[in-house]
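Note that this complex is displayed minus one protein chain, with the remaining chains in position.
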Amino acid sequence: MSFNVQQIRKDFPILDREVHPGVKVIYLDSTATSQKPESVIEAMNTFYRRSNANIHRGVHVLAEESTAMYEQARVKIAKFINAPSAHQIIYTRNTTESINLVAYTWARANLKSGDLIILTEMEHHSNLVPWHMLAAERGVRLEFIPVMDDGLLDLDVYRSLLFQGPKLVSFTHMSNVLGTINPAAEMIQMAHEAGALTVLDAAQSVPHLKVDVQKLDVDFMAFSAHKMCGPTGIGALYGKTTLLEAMPPFLGGGDMIKEVKLRSFKPTTIPSKFEAGTPAIAESVGFGAAVDYLSSIGMEEVSAHEHEMIEYALERLEEIPGLKIFGPTADKKGGVASFTFDGIHPHDVAQILDRHGIAVRAGHHCAQPLHEKFGITATTRASFYLYSTKDEVDKLVEGIYKVKKVFG
Amino acid sequence: MSFNVQQIRKDFPILDREVHPGVKVIYLDSTATSQKPESVIEAMNTFYRRSNANIHRGVHVLAEESTAMYEQARVKIAKFINAPSAHQIIYTRNTTESINLVAYTWARANLKSGDLIILTEMEHHSNLVPWHMLAAERGVRLEFIPVMDDGLLDLDVYRSLLFQGPKLVSFTHMSNVLGTINPAAEMIQMAHEAGALTVLDAAQSVPHLKVDVQKLDVDFMAFSAHKMCGPTGIGALYGKTTLLEAMPPFLGGGDMIKEVKLRSFKPTTIPSKFEAGTPAIAESVGFGAAVDYLSSIGMEEVSAHEHEMIEYALERLEEIPGLKIFGPTADKKGGVASFTFDGIHPHDVAQILDRHGIAVRAGHHCAQPLHEKFGITATTRASFYLYSTKDEVDKLVEGIYKVKKVFG
Amino acid sequence: MDDLYREVIIEHYKNPSYRGHLDPHDISFADNNPLCGDHIQIDLRVDKDGKVAEARFDGHGCAISQASADLLLESVIGKSLDEVKALNKQHILDLLGIDLGPVRLKCALLSLKVLKAGVYGLGEASDSLVE
Partner (left out) sequence: MDDLYREVIIEHYKNPSYRGHLDPHDISFADNNPLCGDHIQIDLRVDKDGKVAEARFDGHGCAISQASADLLLESVIGKSLDEVKALNKQHILDLLGIDLGPVRLKCALLSLKVLKAGVYGLGEASDSLVE
């Protein structure tokens, strides 16, 4: 199937939405959350209208169906990232919970005061705050790979930090502000050679790139369904089997146990060990449908389209006087353009763009330290996905000129 | 509006489902999870098809709409349980996560080795395992209010346990096995008089009874949307404001911060402090719609219908030779009938009932210690909700006689 | 075209009358909007009758947050501290004369939260101050 963006747009009902009378939405905020194709919405509807039941313990038809759908989705997600087996996929709420799970279980069981964790200056708060909490509680040390002016990580500093014998290196695969695609495979190999484990924040990579956990050889990887055409309320943690098996459980409750006595319990095997209580069942079905949808298009095609989009967007945006884009050149980044414009606050830029139906995001994008590094508090961010078009980029550029006018 | 079960059944599309050729489902498993009315399914559809965006930080129309819907649902849920203010409702994944949140934050910040927590013998694993984990980690002591043969708690023992100066009393409002409705207000008052805080596991009460947190004067209360006509993937923790404000955060990440530096962070105010990362946004909308739906019918009506159901069901089931029902008489319980039958394993009972379209649950229902107390490993459980009918009870009774036949 | 950016707002944003600091001052408080990192500091001088005699703000943020700070300070000169304590959301909306969604509302209310936290002597400019 050849990639046809107009065809793809028909799969996303929201793209027909008029946000102001006569003005259809131009959705350039997919980095925050993606839109959902009809097939994903319908998969969940069908679940609720035909099969809905609680899973695992039920022997009736609905419970058997629900259980099977929940587990089939896991298999699909495992295949999508080329995980060796489905039980290495732990369902969580989102990327944030996935990273916290590692921090609460693996890290608290394995790290002690003085141990070093390496992060980067471009991390999302989700990959900072869990480690801040651990550092405050346990005296674990944090060091940061610097971001250079061009938006790339300084791998020389990384190399020298590795000499300090870190226990863990946790970093983002793709920056949600700069768009930088980090050389994950290389960075993971370097970490392993230094004896450290790795966590990959793949919130922005799994939705946009072909990601292969075996090629990356990553130890843990976190991502969210809502950023990859799937529903809110569900995400995943991938982990190497031996690590997941050795980790203590996270939340306690139903379904994560092998046996419960009045005063003690035995946890069950992975993945259930980490899935306490009634999980996001309908959402797992939607997650599976999202993976089916993206697979039917092909992740190479999705990436190629986004690459075309960002190339064009950077070209057009760079024409605008007073506009400054952060991050590397198009060949080193995904479909994210964050910029400042002429001293006008990003909130005002975004608000005026919104009046023309253009949905962009303004703020620190949950990456305050990165903004601070660049001496700013906020940027305006336009981001692209498989349904974005060059025409939308043109409208964005026109919109920015209109912002200028309002502020005279 | 007078309560009309046939009218109500029309709101639930799944009740038309044929689970075997020509056999419509008889869904008697609402204690595990409830079915969803069309209005809830449609609210989420509309969200995805018209408004979907990430919340909090967006200034565009979709983000503003999504944020407003997310917060309006919180207001509805607060009103539903008569919480003084909406920011006392923390969105979680489910009851299990709500209880774990209290265990990880309030309890770890306030309890030390030797401190006493009182639970009961009828708790769901969700209200046992989090405390087992805490006991193992911190040396906190656990004591249990016994369940008597009639399925009621032994409040005399509770009274004497209170002399030991517990820090926390955590118990279920309604047993998911026995159906016992515990005298929560009285038990909470007793705990307070002894200087203890209280956690109420309201997974089975909020869906079925009118619950008023102010009348109960409860400190924390946990419940799940999926058991009350809402979607999977979302639940809530209610807490008293001063307690929630004083508690350390749980998961770290986006949206729960006031400020993030490279090496430290400041948490924001409640409820966001406890809602790290992109939350279950569509699910919050569904949760709000579920609360609207139940309110439109009236919780008194729902309870009254279920009471009629359980009265009739106990009467009919008690006729069956070899069938033994656990739990108190109908006046002291909700719509749950758990039983053993004639030495036939509950899995077999449930499986054969399923052949006739009757969906019941078999097993320990995540309450192994309670089953052990009664000297059994499993029961068959039929449970009722606002859409259940006496005709379904009759079919259940017929079905049980058919089970008997198979095992001749 | 753009009601949200009425001339008065752009005007107060570009040419604020109350931007600056007061030294000495009787009350000074600063806080951020956690959603966007916008920052506002407010300094007050109070006369012997307990009324606001002078007021200044400083900080950075969007047009809405900065213009509402300027408009807010203009409106409190001559008011007693008790009157300031009684101000709420509606006061800001009246000053701006526009409708705001929940996110931009936070921008607009930042200065009032900071002002009230300062007057009450609180440690934090919380949302509950303006509800």
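General remarks:
Lettered A, B and C in written order, each chain numbered from 1.
Everything that follows uses one rule, which is that a residue touches a chain if its C-beta (ideal position, glycine included) is under 8 Å from a C-beta of that chain, and two chains touch if they have at least 3 such contacts.
Model, not experiment: these values are computed from the prediction.
Taking every chain of the complex into account, the absent chain touches A, B. Within the full complex, the residue among A:A43, A:V59, A:L116 or A:V211 touching the omitted chain is A:V59. Here the missing chain is touched by one residue of B:H364, B:R381 or B:K404, and it is B:H364.
Take subunit A: the residues that touch the chain left off the picture are 56-59, 63-64, 67-68, 71, 87, 257-259, 268-269. The missing chain lies against subunit B, touching residues 345-348, 351-352, 355, 362-364, 368, 371, 377-378, 406-408.
Basically, only the chains that are shown with their structure count from here on.
Rounded to whole angstrom units, the spacing between the C-alpha centres of subunit B and subunit C is 44. Subunit A has residues 347, 351, 362-363, 368 in contact with two or more other chains.
Shared interface positions of subunit C, i.e. residues touching 2 or more other chains, are given as 35-37, 104.
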